[in-house]
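For this depiction, one protein chain was excluded, whereas all remaining protein chains were kept in their positions.
Our next item is chain A:
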C-alpha cells in the first residue's frame, strides 16, 4: 500500500492540471459561488475525520476526529447550501 507514492503523486499532478483548465472556464460572474463550492468540496477531508472518529474505543485520536467531523459538517452543509442560494439568484433578462 505504501509503495504507491508515485501513483498518488501522478493523480495529484494530473488533478492540478484538470483544476487549472476547469477553473479558467468558470465565468468571472460566478467566482464567488466558485469559492463557496470549492470550500464545500474541500471539506471532503471529513473522510479522514470519520476514520479517526470511527473506532469503538475512546482515545485522543477519536476526540480530535469528532471535533473535525463537526467542523467539516458546518462547511459541507453550509457551503453547498450557500452556493445553491447564490446560484438561484442568477436570472436572465425577461
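Please note the rule applied: a contact is a pair of C-beta atoms (placed from the backbone, for glycine too) under 8 Å apart; a residue touches a chain by one contact, two chains touch by 3 or more; residues count from 1.
What we mean here is this: contacts and distances are computed from a predicted model.
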Per UniProt record, name of the chain withheld from view ["Heptaprenyl diphosphate synthase component II", "NAD(P) transhydrogenase subunit beta", "Phosphate transport system permease protein" or "Polyamine ABC transporter ATP-binding protein"]: "NAD(P) transhydrogenase subunit beta"
Interface with the unshown chain - residue positions in chain A: 1-2, 4-5, 8, 11-13, 15-16, 18-20, 22-56, 59-62, 64-94
